[in-house]
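Of the protein chains in this complex, one is absent; all others appear in place.
Up next, chain A:
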Amino acid sequence: MSASDGRGGAPGLGRRLEAWLPQIVVSPIFALSFFFVYCFIGWTIYISFTKSRMLPVYELAGLLQYERLWATPRWYVALENLFVFGGLFIVGCLVIGLVLAILLDQRIRAEGVLRTIYLYPMALSFIVTGTAWKWILNPGLGIERVAHGLGFENFKFDWLINPDMAIYTIVIAGIWQSSGYVMALFLAGLRSVDDEIIKAAAIDGAGPLRTYAGIVLPMLGPVFLSAIIILTHLAVKSFDLVIALTGGGPGYATDLPATFMYAYAFQRSELGMAAASAVMMLATIMAIMVPYLYSELRGGNR
């Protein structure tokens, strides 16, 4: 700007402004983030320690809401579902993603096309794919009808409306949607493994299986870690898929913490309990993310 003529005389206002410009530009952006993230988190934490129900009250009430939360059977259902869904979802995505990545890493001619096919679900909204899976898993008209057509007359598939099995339909759709992403992560990891190492192993007489299990996989440790972190994060935040597929039902059989929080906040007007459940979710995510981000930022040395 026009500050270059300030040389010699007293530093002009323009020059001083120029020196502060980066901070001036960053501070409102940062202030926005800070307000909407940290102040809001603070507010939610505060409300979780009050008696708030329909409307927020700011008088502290100790751990009342947490006691109520942990005395609610529905919350336990949500937590149990999170463990079942999260566990199967993470393991399923890791296994499928890793197998696909290794297979694709064998110098396949159609690799580009296959990769595109494996990954496209990630571009779709969970509401869209949930709608599709709801129809595929439809008791009666869906897979069941296909099996009947193939001659399996007694085949019954009612997981979507069976309270004991409905959570597994969410696992199926979740793995379908996210495993391609894990494949992409592993493939990038495999590509960074030096060809020379693999060749050296081959010269030493290691078969492909031993090469991968003994040499390549241990080198992918950091990729496993990132993938598990990302998948955990996805699992804890899962909301759309449940809403689209089962709506949390039958009853509340497929509730997850995210849908529990939403129901208590916006349908049951239990602000305090909703806030307490949100704080539990935040604590879970933080326990996983903070050490990870810390090591990523330090390790990357940036």
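As a convention for this text, contacts are C-beta pairs under 8 Å (C-beta built on N, C-alpha and C of every residue); 3 or more make two chains touch, one makes a residue touch a chain; residues count from 1.
Here is the rule we use: contacts and distances are computed from a predicted model.
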Chain not displayed: protein name in its UniProt record ("Nitrite reductase large subunit", "Spermidine/putrescine import ATP-binding protein PotA", "Carbohydrate ABC transporter permease" or "RNA polymerase sigma-70 factor, ECF subfamily"): "Carbohydrate ABC transporter permease"
In the whole complex, of A:Phe85, A:Phe126, A:Trp159 or A:Tyr252, the residue touching the missing chain would be A:Phe126
For the full complex, which residue in A:Val57, A:Val91, A:Ile136 or A:Ala253 touches the chain that was left out? A:Ile136
Since one chain has been left out of the picture, which residues of chain A touch it in the full complex? 1, 3-4, 18, 21-23, 25-26, 29-30, 32-34, 36-41, 43-44, 47, 56, 96, 100, 103-108, 110, 114, 116-129, 131-136, 138, 141-143, 145-146, 149, 176, 180-181, 184-185, 188, 195, 198-199, 201-203, 208-209, 211, 226, 230, 233, 236-237, 239-240, 243-244, 247, 257-258, 261-262, 265-266, 271, 274-275, 277-279, 281-282, 285, 289-290, 292-293, 296-297, 300, 302
